[in-house]
Each structure stands twice: as C-alpha cells, then as structure tokens.
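Here is the structure we will look at.
And then subunit A:
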Amino acid sequence: MEFNSFAEFIAMGGHGLYVWLSYGLTAVVIAWNVAQPVMRRRRLLKEQAQRLRREKKHDAKA
Partner candidate 1 sequence: MPASSGQTTIDLEARQLFCERDDRVLFDHLDLRVRNGDLLQLAGPNGAGKTTLLRLLSGLNRDFDGELLWHGEALYDDYSGYASLRLYQGHLAAVKKALTPLENLSWLVSQWSVAEDDLWQALDAVELGGYEETPCQQLSAGQQRRVALARLCVAPAPLWILDEPFTALDKYGVTWLEQQLQKKVESGGAVIITSHHALENIASLQQLELGSVRA
Partner candidate 2 sequence: MSLGLVGATIRRDLTLAARNPGEWLNPLMFFLMVAALFPLAVDPDPKFLSKIAGGVIWVAALLATLLSLDALYKADVEDGSLEQWLASGESLYAMSLGKALVHWCISGLPLTLMAPLLGLMLSLPADAYQALIFSLLVGTPVLSLLGAVGAALTAGVRSGGLLLSLLILPLYIPVLIFAASAVYHAGIGMDYKGQIGFLGALLALAACLTPFASAAALKLNLSR
Partner candidate 3 sequence: MWQWLKRLYHRLGSPKWFYEITAKWIPWLAIISVVGCVTGLVLGLLYAPADYLQGNSFRIIYIHVPAAILAQSAFMMMAIAGAVYLIWKMKMAAWVAKVIAPIGAGFCLIALFTGAIWGKPTWGTWWVWDARLTSMLLLLFLYFGVMALQQAMDSEESGFKAAAILALVGLVNIPIIKYSVEWWNTLHQPATLKLTEKPSMHPDMLIPLLIMIVTTYVFFALLVILRTRNEILWHERKRSWVKDILEP
C-alpha cells in the first residue's frame, strides 16, 4: 500500500485535484455511455409495445 491514510490517498501527494478530476470526468463519460443505451432500450420497448397495442385495437375495430 502506497498511502498511509485516507486523507493522504485523497491528496495524492498534492496532485489530488488533477487525478480526481481526471477520474471524475472519465466516470461521467462512462456513466453516460452506459445509461444512454439502457434508457434508449427502455424507451424503445415501451414505445413499440404501445404501438403494437394500438395496432391491435385498430385491427379489432376493422
């Protein structure tokens, strides 16, 4: 283990800002990369299921 305390780990020998800023920005991009397809999938499934239901109703009437 390179660091003796948690505070030392956060400080990163004075370079904490740069290290954590990098990791933070990366986490944001990664999170967006994961969330985007998951949300799109949910929306797609919902929309298409709705469309199917609509079409069924339409067919039943006709």
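Assume a residue touches a chain if its C-beta (ideal position, glycine included) is under 8 Å from a C-beta of that chain, and two chains touch if they have at least 3 such contacts; residues count from 1.
With respect to how the candidates were assembled, all candidates are chains of the complex that A comes from, given by their letters.
Quantities reported herein were computed from a predicted structural model and do not represent experimental measurements.
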item: Candidate from 1, 2 or 3 that touches subunit A, complex-wide; value: 3
item: Residues of subunit A touching candidate 3 in the complex; value: 1-3, 9, 12-16, 18-19, 21-23, 25-26, 29-30, 32-34, 36-38, 40-41, 44-45, 48-49, 51-53
